[in-house]
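For this depiction, one protein chain was excluded, whereas all remaining protein chains were kept in their positions.
Let's turn to chain A:
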Amino acid sequence: MKFIAEIDVMPLKEILDPQGKAVTGSMKNLGLSEIHNVRIGKHITLEIDAETEAAAKEKVDLACQKLLANLIMEQYHFTLHQA
């Protein structure tokens, strides 16, 4: 079976996100001063061939932990669905 994973990789809460901070600042310039605390991460999609959803989940976890996220500075979250 083929599955699609939708992965979000975000900087850890305790880490300063300078990109998000710069964008937060520009919200004020847009007249959207109600918007605070913009944080910017990555959205990654990928396809997995696997027998079961559990097996696909295991593969995506491995990909996130080994390469897609650096757990020293980032956290990840994903959803899976059948293609």
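Please note the rule applied: contacts are C-beta pairs under 8 Å (C-beta built on N, C-alpha and C of every residue); 3 or more make two chains touch, one makes a residue touch a chain; residues count from 1.
Everything that follows uses one rule, which is that contacts and distances are computed from a predicted model.
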Quiz item: Can you tell which of "DNA repair protein RecO", "ATP-binding cassette domain-containing protein", "NADH-quinone oxidoreductase subunit L" or "Phosphoribosylformylglycinamidine synthase subunit PurQ" UniProt lists for the chain that's not drawn?
Solution: "Phosphoribosylformylglycinamidine synthase subunit PurQ"
Self-check item: Residue in contact with the excluded chain [from A:30, A:54, A:67 or A:83]
Solution: A:67
Exercise. Spell out, residue by residue, where the missing chain touches chain A.
Key: 15-16, 18-19, 22, 67-68, 70, 72-73
